[in-house]
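Could you have a look at this structure, given as structure tokens, before my questions?
Heads up, this is only part of the complex; the chains shown haven't been moved.
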Amino acid sequence: MDVIEESKSFADQFQVPTFTEDFDDMLKISDLDAVVICSPTDTHAEYTMRAARAGKHIFCEKPLDLSIHRVKEVLDVINESGVKLMIGFNRRFDPNFLKVRESVHAGNIGEAHILKITSRDPGPPPISYIKVSGGIFMDQAIHDFDMARYIMGKEVVEVFSKGAVKVDQAIGKAGDIDTALTTLTFEDGSMANIDNSRKAVYGYDQRLEVFGSGGMVKIENNYPDTHQFYGSKGVHGSLPLHFFLERYTKSYINEMAAFLNAIQNNSEIPVTGSDALSAMKIALAAKKSVIENRPVAIEEI
Amino acid sequence: MDVIEESKSFADQFQVPTFTEDFDDMLKISDLDAVVICSPTDTHAEYTMRAARAGKHIFCEKPLDLSIHRVKEVLDVINESGVKLMIGFNRRFDPNFLKVRESVHAGNIGEAHILKITSRDPGPPPISYIKVSGGIFMDQAIHDFDMARYIMGKEVVEVFSKGAVKVDQAIGKAGDIDTALTTLTFEDGSMANIDNSRKAVYGYDQRLEVFGSGGMVKIENNYPDTHQFYGSKGVHGSLPLHFFLERYTKSYINEMAAFLNAIQNNSEIPVTGSDALSAMKIALAAKKSVIENRPVAIEEI
């Protein structure tokens, strides 16, 4: 069964009233309020602009585009059209990250001084994907850059990143790195550290802590079960949930509910195009920082 | 909206083809393979027998009935009719308990010597419910009695329970207890301890450990998030998931999938009427033990 047949079968199963392979045909459906764009990255900008011009609200997976110029163009179209655009930074809707954000914004840790994010994938994507991904900062770390802004509620002004090829030399040959350590400086002098790896043999590693004048709040990984085995050689537990589909199941559901809710109630979109632009600037600054081995100011981007 | 209207609206929403308020009308639907009985306890036996006689497979919430005589009657009807009957001991399908069972049955802990179960509810049901519930052992602890058999894979031969009214004197006036400590002895001399309370102010407490010649395996509670706050007065974390709907969401889904699977593939039912009978005997022995303050053999029941 090819992808078209599979999609058709899916549409049938859930009694989707219209099925089309043509994006513009879809936009012609008069009682269609909104579209969800999960196509390849290089189509995001075009589809988003077409949908906006057709007056449809849009949920688009990140990134909007790899070019900052193009992203700005899209955001202009969105502004003119008056439709809502939500970007798929799904982690904002994860119960753990939500709890940290809530705790920080409630003032539990006082003034935030240091944010630390650990973000490691269980394994790298295919080299073919790496080549068109925009690189580790634009593809993987961008979620962490968005999270840094989301948790701290402040803007990043400077980025310093170090990178290395440690996982697979083919990634290096493709012009990318697979291991990175990034320091973000916020407008008030507070700081964040983010470490990224394309391969953690123990699974998806998604942890975060914020330290401040009044304390610290941190989250650990999620596990498929809570069992612990005590044997003669030590205490053993399960590996963390393997990758994003398992780890962020709830966040994807919550994210789509938030999008629908914002459309239905005409309320504020929780992740805007401007958020996408800000995260993207950090990613571009990180890349520039690795190449030039120096801290890069966001305003340089 | 009353319960009928609510049900109707639910049926409409999910495009259920037939809606009826009459159990026998439902049984007349010729392409209906199976029924799920979630009605009040005192209707379980009757509905189960009627469905069996109509040739429908049955999923029935526990308990089948409060009378052991009546339960045996139902099981006879099931046997004669040849339909499948599955009992709603949902915890068997919880990822944590499944992991323990798998670990024990894989021989990780060698020969099992001691099983410990903690089973405490966040709060007692209404007194009106307590009165018709069959008591703490038949209503609450019966899940733990089933779990003990499930994990150990052995039969219980003797029960000793102590009970107390500690949560609410009204429970005592209704002829029940709200706090209990039970010792089970298995056929091979291994033992289990179960403690039950109708009220844990910190929420649903569902833990278990099995200790054996080769080690121990244990599970902890589940939490809504993994956050920890480190403040000047200590380290603070979230309360466990509040009650069974939150804690056992996955087990309910897995349970129904297991039922459907057994029907569709004509495979073995994972929780049988015989399992229901065995757990019930332990509950009755526990009640008798509290009243007579002595260990009660299962064969006395």
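Residue numbering begins at 1 within each chain, and the chains themselves are lettered A and B in the order written.
Quick note on the criterion: contacts are C-beta pairs under 8 Å (C-beta built on N, C-alpha and C of every residue); 3 or more make two chains touch, one makes a residue touch a chain.
In this text the structure is predicted, and so the values were computed from the model without any measurement.
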item	value
Number of identical chains in the entire complex, 2 depicted	4
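Methods note: only the chains that are shown with their structure count from here on.
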item	value
Where subunit A and subunit B are represented by their mean Cα positions, the distance between them in whole Å	41
Complex contacts: residues of subunit A adjacent to subunit B	15, 95-96, 98-100, 103, 108-109, 214-222, 224-232, 238
